[in-house]
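All protein chains but one are shown at their positions in the complex.
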Amino acid sequence: MTEPAWVAGVVVIPLVGALIAVLAGRRAAPIAVVTAVGAAVAAAALVRQIARDGVVEHAVGGWAAPLGIALRADGLSALFVAAVAVVGTAAIVYALAHPGTPHRFHAAWLLGWAGLAALAVSADAFNLYVALELLTLAGATLVALASEAAALRAALRYILLALAGSLAYLFGVVLLYAAHATLELSALGAAVTPGPVTAVAIAAMVAGLALKSALFPLHGWLPPAYAGAPAASAVVLAGLLGKASFLVLVRLWFEVVPPSLRPDAGLLLGVLGAAGALWGAVLALRQTRLRRLLAYSSVGQLGYLFLVFPLGTGPALAGAVYLVLAHAAAKAALFMAAGSIERACGSDELGALRGLAPRMPLTFLTIGLAGLTLMGLPPSGGFVAKWLLLGASLETGQWWWAIVLVVGGFLAAAYVFRVLRLAFLPAAGAAAIARAPRGAELPALALALVSLGLGLAAAPPLALLGAGP
Amino acid sequence: MSAGLAIDAALALVLPVLAWAVVATPDLRKAIVLFMALGLVAALAWARLAAPDIALVEAAIGTGVTGALLMSCVPWAESLTPASRRARADLALAGALAVVACLGWAIRALPEAGPGLTPAVLGALEVSGVEHPVTAVLLNYRSYDTLLEIVVLVAAAIGIDAVLPDDDARRRLAPPARSLVGVLSHLLVPGAVLVAGFLVWKGAHAPGGAFQAGAVLAAGGILLLFARRLRPVPFAARALRGALLAGPLLFLGVAVAPLVRGGRLLELPVAWAGVLILAIETVLVVTIAIVLLMFFPARVLASSRAPAATVEDPP
Amino acid sequence: MTALELVAGALLCAGAAFFLAGTVGLLRFPDVYTRLHALTKADNLGLGLIVAGLALDAGSVAEALQLGIIWSLVMVSSSLSCQLVARAARRAGVAPWRRR
Partner (left out) sequence: MAELRAAVALFLVLTVLVGMIRVARGPSFADRMLVALLMGTTGVAVLVLLAASPGAGALRDVALVLSLLASVTVVAFARLAASGREPAAGPAPGHPDAPAPAPAAATVTVTATVTATAAATDATAAAGADAAAAPEPPP
């Protein structure tokens, strides 16, 4: 192999950086920056490699698939790795500028980065479990860094439910391995036949992953975790870690689940996703704190993703993946903005937003731009995603999903405008407001622009996705 | 019915009953004893299932570490209001029964135990550097999983440090006292170190390995901590982090080295595989032991100082 | 069956009997100190007999040696554990049982 193995590189670089950051303790920040640059370069190289050569495989240790672990990077992997690089780097810049970021953030986040990269390029059911475990531990740690009683409780709930989800997934992996003596996803896909083993295994894996992706009605753990975590942690949790299990679910669904099982189970997942999309948006409307509002908005946006299961491959899958990307950038930007506002006002009560817009123009510009993706308005990335999903639902004659998408968009508009309206109202009193550091506002704005840019230049990412299996 | 089958039946009957009792017992202290009993019965069950590797882990973690950890948490847990720690035993039971029913249905439909990957595992054993198939899987064929698992442990270490920061608690511990526990640690800790080394060495050709050895070493460390002969080292101490990360960093170095020469991640040269695996396992023992010991920071050790009156149950 | 096997078997059975005695004591004795007494002494002797029986039958010297190490470890740890439990009970104010 003459070309550097970027499939392995995208995992190894954040892994090395994470370990050195742990070693560095309080002086982890410069290491995080260097690692972010290195990992971003690796991600770009992987994207280039896949755009040119298509799917890339790497047999770890030189052991071929049934015995060893296969890494496989397709268009989906490349896009996700790229999203991790963009959002992750912005989060590190934000953490540097945001006062009060816990010093353990960098190490915890780099561990999460490594887990996300490992998950994106894995083609092995058990290896995916290990990557999910790494994300569970890193995620709970990111929440617990806040070290307030409420955050610790949220972290505990996060880890217990995530472990329950992992365990369910593992049950399924064990059954599939017992039946087919392989863990490689495409080999499993070729081997499975409808029957009790497949049904129970798939049900356990899907249920576990649904719990981990906060599918309605299993979403209860998410809002306290996202709202209680430190600002920088919430950025990567809501932007990236929250989507990891969905990615595994997509792989499982389209590579392993036998087509005969897909319609009924897909319908169930779609109904739950639709319910979550609406329920999350309604609850977001009822929140009185900005970060809880954003967390419930995440429950809603994650719900849309599950519409891919009744709608199938093709444009629907492209739409869901695109929503993952656009939402990653937009929600990360919004949580950055919320962190800056919380820092400036001392609280993230919505009431404290009154009259804030003129004082923090960049932050509210960010909220407005990123809000476009939540609402699914053109020219945002969220619009492209929803357009693809809408098209798929009309094309397959399942028009009812289109209603969910449209109604959800209106609800999202309602809560986004609620925030913006408050901010542009005249200030109630002359509350003392600390200025948000520019370094914390700019990465947020950059990510909001990325979510917008995804809408303006949708062709290259969608073409890359076509380089999939 | 042969005696072996009768043992299996007894274990199979007792395991779920004990597990249920652990969940359903409102008295925490009673539940801890039941939990330790559950661990022992589970170790025996793994032994009967011809899985000595797992029986070793269960014996080391279940009897050595978990029991001590739970005991250390009693003062804290008992301070919670009864309502907040009432277990929903009924829900747990219903969930467990449903899971058992589904798994039973699926397992009945599994094909007759075929050879699985065993021929492949044994076929490649010659070039794996070790003679024990479990070790070959963990540290050669699927060493990438093990590498990531070790990183999971590092993440756990950061998490523990975030939840139980140990920056200032050092001064609050009593100085070492001459005590029975001290005598016990004098007698047993050297044994624990020896057994840990023995298990690592043995892992190359028989059940054993870094995880089991790390757990044994950690149990020895717990004895020293309780005897106040070892001070909890705060995570902020660079020496601790260095010792913790030496293993993962070496492992990662071995993983990356082939990439530089255009090979595959974690490709072990056949001639060196045995030595490299032993080296990696040896340093990982320290990592695993340290992470387990991090569950006993000074704050937890200090809070286990509950007065004697609570030994007796309230009338 | 050789004489050696006969002896080994007898040792195993004797060990089992001591374990039974320990359990009966644990259940029937009146307070924690007497139960401790029954338990640790009877069980350690029972284990010793079983180890002896197995050592007679062992395939190699190393195996017998390991059995011996196991037994001595149990002796050390359970005698000290017994002390620890008794002291804990004593400090907790558990009064020793007296015949009325």
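The letters A, B and C name the chains in turn, as written, and every chain counts its residues from 1.
Assume a contact is a pair of C-beta atoms (placed from the backbone, for glycine too) under 8 Å apart; a residue touches a chain by one contact, two chains touch by 3 or more.
Computed from a predicted structure; not experimentally measured.
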{"item": "Selected residue (touches chain absent from view) among B:G64, B:P232 or B:P248", "value": "B:G64"}
{"item": "Sole residue of B:A19, B:V121, B:A219 or B:V254 that reaches the chain not shown, by the stated touch rule", "value": "B:A219"}
{"item": "Where the missing chain touches chain B, by residue", "value": "2-4, 6-7, 10-11, 14, 29-30, 33-34, 36-37, 40, 43-44, 47-48, 50, 52-53, 55-56, 59-60, 63-65, 67-69, 71-76, 78-80, 163-165, 168-169, 171-175, 177, 180-181, 184, 188, 191-192, 195, 198-199, 202, 206-208, 212, 216, 219, 222-223, 226-227, 299-300, 302-314"}
{"item": "Sites on chain C contacted by the missing partner chain, in the whole complex", "value": "5, 8-9, 12-13, 15-16, 19-20, 22-23, 26-27, 32, 35-36, 39-40, 43-44, 46-47, 50-51, 54, 57-58, 63, 66-67, 69-71, 73-74, 77-78, 80-82, 84-85, 87-89, 91-94"}
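FYI, only the chains that are shown with their structure count from here on.
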{"item": "Chain contact topology (line, ring, star, complete or other)", "value": "line"}
{"item": "Identifier of the chain whose CA centre is least distant from the whole-structure CA centre", "value": "B"}
{"item": "Taking each chain's C-alpha mean as its centre, the one farthest from chain A", "value": "C"}
{"item": "Centre-to-centre distance between chain B and chain A (centres being mean Cα positions), rounded to whole Å", "value": "31"}
{"item": "Where chain A and chain C are represented by their mean Cα positions, the distance between them in whole Å", "value": "57"}
{"item": "Multi-chain contact residues (two or more partners), chain B", "value": "none"}
{"item": "Chain C, residues touching no fewer than two other chains", "value": "none"}
{"item": "Contact set on chain B toward chain A in their complex", "value": "99, 102-103, 105-111, 114-117, 120-121, 124, 140-145, 148-149, 151-152, 154-159, 161-163, 165, 236, 238, 241-242, 244-245, 248-249, 252, 255-256, 259, 262-268"}
{"item": "Of all residues in chain B, those that touch chain C in their complex", "value": "180-181, 183-184, 187-188, 191, 308-312"}
{"item": "Of all residues in chain A, those that touch chain B in their complex", "value": "1-2, 4-5, 8-9, 12, 15-16, 18-19, 22-23, 25-26, 58-63, 66-69, 71, 102, 104, 107-108, 111, 114-115, 118, 126-127, 130-131, 133-134, 137-138, 140-141, 144-145, 147, 152, 155, 171, 175, 177-179, 181-182, 195-197, 199-201, 203-204"}
